[in-house]
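Here the complex is missing one protein chain, while the rest keep their positions.
Our next item is chain A:
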Amino acid sequence: MTKTNQSVLEAKNIDKFFYNPIETQVLRNVSFRINRGEFVSVVGKSGCGKSTLLYILSTMDTDYKGELLIDEQITTGKASSYLSRLRNEKIGFVFQFHYLLNEFSVLENVLIPGLKLGKFSREELEHRAMEKLKIFDMQDHALKKANQLSGGQKQRVAIARALINDPLLIMGDEPTGNLDKKNADIVFNIFKELTTEFNQTILIVTHDPEFAAGTDRIIEMEDGRVISGQ
């Protein structure tokens, strides 16, 4: 059904400069592609440009040279409203500091990207959101406010939120960086399960070697270059 070599994300010769305080090149000629169903981690030392790369790949940072294709379509130079819609529909995010909306309940946090996409009715989305929360054993906390949860719980809700629109690709910036060993393992196992059972494509930036070792492919970076795994 799904071709395993179908490209989900492709970076071609990406260069990135910071101009403040002086011109520094953070990414040099970065090229690689990720196929459907792959669980990829990007590793490297602090400051090697891996987070910068992730924000470019996520379409949030548009100030770069080179080309980026998502779902085999070019995104470089597109209007920001197009990119917003693309993020909403095709990319799920998990950040290091969980970034839930504290004004909303757990269920609403998961719902919001779905409501924004507007593909399903609210009732249907609530049902789907509860399903996602069940995967992470969070259904009992659905009506709590986001700031009443522990760090590990928040991160699980964040992953549930990333999944609500059945995205093409899940991106994570150190999703376990802020968690203890036990919670980190839970989160890793969730990712692993998503790739094996749902053929979910995942791209994670991490500097946890143990986490990286469990993924299908490791892209290693140094000084803004990809040195292995492309």
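To be clear about the criterion, contacts are C-beta pairs under 8 Å (C-beta built on N, C-alpha and C of every residue); 3 or more make two chains touch, one makes a residue touch a chain; residues count from 1.
Operating definition for what follows: contacts and distances are computed from a predicted model.
*Asks:* One chain of this complex is not shown here; going by its UniProt record, which of these names is it: "glycine dehydrogenase (aminomethyl-transferring)", "Putative Zn-dependent protease", "Lipoprotein-releasing system permease protein" or "STAS domain-containing protein"?
*Replies:* According to UniProt, the chain not displayed is called "Lipoprotein-releasing system permease protein".
*Asks:* Tell me which residue among A:36, A:87 or A:154 touches the hidden chain in the full complex.
*Replies:* Checking each option in A:36, A:87 or A:154, the one touching the absent chain turns out to be A:87.
*Asks:* Against the chain that's been left off, what residues of chain A make contact? List them.
*Replies:* 51, 55, 58, 60-61, 80-81, 84-89, 93, 95-97, 99-104, 108, 112-113, 115-118, 161, 173
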